[in-house]
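The structure that follows is given in the form of structure tokens.
Of the protein chains in this complex, all but one are displayed in their positions.
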Amino acid sequence: MSDETGTGAPAVRVRNLVVGFGPGGDADPVLNGISFEVAPGECLAIVGESGSGKSVTARSLLGLAGENARVSADELSLAGSDVRGLTEQHWRRRRGRDVGLVLQDALVSLDPLRPVGREIADSLRLHTDLGAAARHARVLELLDRVGLPDAATEVRKRAGELSGGQRQRALIAAAIALDPPLLIADEPTTALDVTVQAQILELLASLKRAGTGILLISHDLAVVGRIADRIAVLHEGRIVEQGPAHEMLTRPDHPVTRQMLAAIPVDKPRGLRLSVRAAAPVSPSRSSPALTSPGLASPGPAGRDAPRHTVLEAVGLVKRFTRPGGAEQLAVDGVSFRLARGTTLGIVGESGSGKTTTARLALALTRPDAGEVRLLGQAFSAASAKQRRLLRPGLGAVYQDALSSFDPRLSVEQVLRDAVGGGAGRTGRGGASVSTADRRRVLQLLDAVGLSQGLLGRRPRSLSGGQRQRVSIARALASEPQILICDEPVSSLDVTVQAQVLDLLDELQRDRGLSLLFISHDLGVIQHVSDQVAVMRGGRIVEAGDAARVFAAPEHPYTQDLLGAVPRIGF
Amino acid sequence: MSDLEIQAGLGRSPRANRQHRPPRRFGVAEALAGLFTIFLVTAALFPALVAPGDPLGIDPLSAFQSPSPAHWFGTDESGRDIYTRVSHGTGSSLLIGTVATLIGLGLGLVLGTLAGMLGPIVDFTVNRFLEVLFAFPGLLLALLFILIFGPGVATATVAVGLATAPGYARIIRGQLLSVRSSAFVEAATVLGRSPGQILVRHILPNTLAPLFVLGTLGIGQAIVWASALSYLGLGAAPPAAEWGAMLSAGRTYIGSAWWMSFFPGLFIVLTAVSATALGRGIERRLRHA
Amino acid sequence: MAEVGRGTRVFRGALARLGGALFVLWMVATLTFFAIRLIPGDPAEAILGGPGSQTSPEALAAVRAEYGLDQPVLVQYLAQLARLATGDLGRSYSLNQDVAPLLIGQLGGTLLLAVLALGVAWLLALGLATWSTRGGRVAWSVGSGLEIVAAALPHFWLATALIVLFSVWLGWLPPISTPGVAGLVLPVLTLAVPLAGFLGQIMRESLLTALESPFVLSARARGESERGVRWVHSIRHAALPAISLSGWAFGSLISGAVVVETIFARPGLGRTLLNAVTVRDVPVVVGAVLIVAVGYILMTLLTDLAQRIADPRLRTR
């Protein structure tokens, strides 16, 4: 991308923006003096992890930081005019005209009760005196511009009736209805599948080419790399580094930037550490320790190259669901795979491809309508409930939403005790059957997943996402399983935290010779962790094989599309 | 739906947001509610402590006295001290409310558990049954029951219990189903726990925890209902110092002695309000703690 | 999903709902029939004027024959169902007239009361909810406080208070139902206020959820005004749960009508029912219960429909 800046005033210029909330707001502001500017036809990406203040930045530029927010800046101008201390009325006149906003999940960002056509027409209704007919025409035009085919019918649909991509397009259409010089896109693609993500990014890029200034807010460097001209890294309310995208991605200065870059799994060979090697930090640590140069980790235990025998095998799995209406749907349609000891089988697919159902089948949480799952050479899905229970210790599971997988009433210690103490559950609240052996095991597990004993008493609710995921891994390991089934274990985590968790899994695999069934929508992750890959679509495995081979030379067109869509660093 | 389901549902409101809702700290309302509840409980257990007088002691010559230092809430047509009567009535009113709630909860628990645990067929049946019960609006169910077993405190109490049962049943069922299908129950399964263990360790505790709150909310409603029945002359009978009965007795003299019906009514309302406030408070604490 | 499939599914759904309604009705009839069996004493005697009046054996026998009380229970039950199916609710012991026409006559007044009260309750609730969410902790506390208190107000007490205030002290409104509109004000208020308490709580909760949701943020980001945000976007979301409560509301209104109609001397189902209960007039009570049940079922069906109209998401699913 070129750096050429459009003529005229910058779409937005911010100098020393400070935003604080509530009473103590001034003492410890959420945004602590950030400065940036976006020229017309330019895209500035603000990248940071959750809690770094990205969204507040976006909202501050719209005067929507919130009633009890204290916003101050040396300069804050939209389209060349100062917007500091605007009254609510004046702000209203500018919102939508001088700046448009695109939020993350269009399903909830569009009024589910109103036709998208109306939502899009809103800004026209509010800022122009176009008649209904004129507005309608303009709406169709907009939808066409954001690439929604046969707009005429789409306008009458509601958010719920559109696909994720369509929704996002509609939302963008609403934001650009009045061609605002600045478009703020807050994590516009996070909730989307890779292929759709690519399309949306392409749409934004085209808008940029048309001269709109874009402020892209994201947690994912890789994503922004695709369209950003410049990148600003936001960390704890400060912009720690800012510069041309190309340099930022290739020659990062600031440790935080490096850490983020390093954490991107895409194209990182199997076993390469993604996170900093430290006594596994509990959360994106405030003082980020020195980054050790990434190097190839020691090749895993001999097991890896030894003759593989299968530990988990699925044969022709089929699962049907009947929708409320009574219509049947094939969630899983003849899926077969083998998981060899000590290896990782990655299953990748977009939403609705049947990944999760496959995982549940593998865990024998649902009965397959056809086919069977064999665990360590024994019938698993077909076995009696009692039989299955005997086999389960051989199998551990890690879920996407760790929090909901913990009994809200239990503390970390109780959770782990339950897992360790086999039937300990029988004796009411975990504390009841205190056996020092159990206690020791719990501590070992904590240690294994790099959590401090201090957390034992805490409720999972009060832990950070990374910590929760670690606890759930610890629980999965409690029964000394040979197999871990991980269903989207990292998809709700920040990149760096994701990196730590991935590394942790990798370590554990090597130390314990675990076999992993790793399910994710994120090709990058899959590529990084897998020995074998299976690409799923519409309940079928469209392509499977050795990871290296599949990623190097995908055969199935769908796989090729997926790979093509993966956001990569490097130009 | 039942008023209970609404009340209960409200406790589960989404997390607070700075902009519109005040932080869910221990509010003044809850504090006041707490104080009043303490008073009620004291009055119920040791009425003499809060009101030394005799609730039935008549004094014809000082009848119909308006509130005064001597008689805080005034006196009734037989010169009985209203404050004393209201205080001594607390016991019976709370008892009625509590027992009715327990009956309702008990029945609800049975029905709810049947529906929640014994698979789709039972669930379907119970649900239909509940629908049928819901087709009798609360008071009607109570009236029907009284028609059969005749008026009186006992019947009124049971009647209210019955009338509230369907609400409880549906809440409990819902709770059970959501817990059963929750991720942590699945996790326990994956850990190889037997259904029995899971039931004891996870499902029951997580289902029953909210019942306490439900009960608190319910008692308030139950008292209002029971007093309504007494008011209609189908519950407690005078000269019993039951709030509803006192209120209906007082209504005859509403033109000349408003205090006779005002204060008993006030206590009914305050009780119900306190119950609600406390229930919500506890609910929030259970959730966001 | 194919449009055709949807069409048939909707139809099937409607059928299922209708079936469910009929089933509930049948069960209600059955339940009441057998419940009535539990009443102590000889029904025949009750028919002849209740206990106390010592009736001749011949008369009893005659009545038993007339009402088929000498038949086995099952036969009586079926006969009862047959009668109900033909809209025959039997004859009142105490009023010496057929129950069906009697109650139908009473129904109108009660329905009018209920509908008006529902409407007023909605307005009150909506107003309070929107006002109390306008911002500021005070408004919030006041609003929720008012709602909790309102929800806790017993009809009989509220009615008395209103009469004392508006009729006795201010003399503005008649304390009893009079043909005119004035006579409706107090009864309707009495019914509406507590209901508004409940609805208001629901509405505010959902209103807040709506106000906090991203789509409102994006609306604001388009320059939508506060009023716009409320009346164009949030209000429907606030209304949805309240609509789904209408069935319950109807029930509670009927319960309330029993008290209100008695206090305000309004002719109506509730008052008739109460009188019937106090004099143990079984046919009237059963009839009233059945009619209310029918009303409740119709109401829930309507509610379903209303929800589908108000919330397109339900249609597509």
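Letters A, B and C mark the chains in the order given here, with residues in each chain numbered from 1 onward.
Going forward, contacts are C-beta pairs under 8 Å (C-beta built on N, C-alpha and C of every residue); 3 or more make two chains touch, one makes a residue touch a chain.
Definition applied: contacts and distances are computed from a predicted model.
As stated in its UniProt record, the chain not included in the shown complex is "ABC transporter substrate-binding protein", which appears among "NADH-quinone oxidoreductase subunit J", "ABC transporter substrate-binding protein", "Heterodisulfide reductase" or "Hydrogenase 4 subunit B".
Considering the complete complex, the chain that is not shown touches B, C. Considering the full assembly, C:160 is the residue among C:32, C:160 or C:300 that touches the omitted chain. Screening C:20, C:68, C:105 or C:127 against the full complex identifies C:105 as the residue touching the chain left out. Only one of the listed residues, B:31, B:56 or B:118, touches the absent chain: B:56. Counting over the whole complex, chain B has residues 56-58, 60-61, 63-64, 77-79, 150-151, 233, 237-239, 249, 251-257 touching the chain that is not drawn.
As for the chain not pictured, it touches chain C at residues 49-55, 94-97, 102, 105-106, 160, 163, 167-168, 171, 173-176, 178, 183, 262-265, 267-268, 271-272, 275, 278-280.
Rule of thumb we're sticking to: only the chains that are shown with their structure count from here on.
By number of C-beta pairs in contact, the leading pair of chains is B-C. With respect to chain C, maximal separation of chain centres occurs for A (centres as means of Cα atoms). Per-chain Cα centroids separate chain A from chain B by 46 Å.
Mean C-alpha positions place chain B and chain C at a centre distance of 21 Å. Contact with two or more other chains is made by residues 67 of chain A. Contact of a single residue of chain B with at least two other chains is seen at positions 19. Contact residues on chain B toward chain C in their complex (touch as defined above): 1-3, 5-7, 9-10, 13-14, 17, 19-22, 27, 29, 128-129, 131-132, 134-140, 143-144, 146-149, 220, 224, 227-228, 231-234, 247-248, 251, 254-255, 258, 261-262, 265, 268-269, 272-273, 276-277. Residues 1, 5-6, 9, 12, 135, 213-215, 217-226, 228, 232-233, 236-237, 310-313, 316-317 of chain C touch chain A in their complex. The part of chain C that touches chain B in the complex is made up of residues 20, 23-25, 27-28, 31-32, 35-36, 38-39, 133, 135, 137, 140-141, 145, 148-149, 151-157, 160-161, 163-164, 168, 198, 201-202, 205, 208-209, 211-212, 244-245, 247-248, 250-252, 254-256, 258-259, 262, 273-274, 277-278, 280, 282, 285, 288-289, 292-293, 296-297.
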